[in-house]
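Structure incoming, see below.
Left out: one protein chain. Kept in place: all the others.
Let's look at chain A:
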Amino acid sequence: MSKQFQFKLVLLGESAVGKSSLVLRFVKGQFDDYRESTIGAAFLTQTVNLEDGTTVKFEIWDTAGQERYKSLAPMYYRNANCAVVVYDITQSASLEKARNWIRELQRQADPSIVIALCGNKSDLAARRQVTQEEAQKYAQEEGLMWAETSAKSGEGVTDIFTRIAKKLPTTAPPASRSGPGRAGTTAGRTGVDLNKQQRSITSGDQCNC
């Protein structure tokens, strides 16, 4: 029987490094050059099927702009199984910001969290300010996964999420294996479900991911 896992993945990184674009490419296979900040999406979900038959479903949380003035709520990190910290390879300052976010994660998030450092905009390599060596060295020192991606061309995007998916089920504590504590679905919840009574009447949106 194939195993199914659900994980909460949070995105972090400076504004305009392409966090939302990266997820949009991963989830919908789309890219929009003049994309404004995400409006109206609570979170996106995407499933990765691994070769051994394991299915990993990501519940992906966007910062919704709350990172801009250092106003990200603790709730955001809560029960996150993995984090993708994004920087822009054409902006060396964005790697500095990424380091800050990683420190923040190490302080606030669950110690078992899997962190991937992601250098986005690899299609703009001509304007590169961050070398691969520099980022890779830092990732190795901190024990992070690392990749360069291009949300625009799609290069490396599926690959990094797949690598996270492969790493997760074996490193995450058993408690989170049946699903994150804060999943939007009822599966894996131990508490009461507020939506139960109302939902049965309205129906239709029962399956939200």
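Heads up, the rule we're going with is that a contact is a pair of C-beta atoms (placed from the backbone, for glycine too) under 8 Å apart; a residue touches a chain by one contact, two chains touch by 3 or more; residues count from 1.
The definition used in the following text is that contacts and distances are computed from a predicted model.
The listed options are "Large ribosomal subunit protein mL39", "Subunit 1 of splicing factor 3B", "Rab GDP-dissociation inhibitor" or "Trafficking protein particle complex subunit 3", and the UniProt record of the chain not shown names that protein "Rab GDP-dissociation inhibitor".
Shown as candidates are A:Q66, A:Q106 or A:S153; the residue that touches the absent chain is A:Q66. Listed by residue number, the positions of chain A touching the unshown chain are 27-28, 37-46, 62, 64-66, 68-71, 73-76, 78, 108, 181-182, 184, 189-192, 194-195, 197-198, 202, 205, 208-209.
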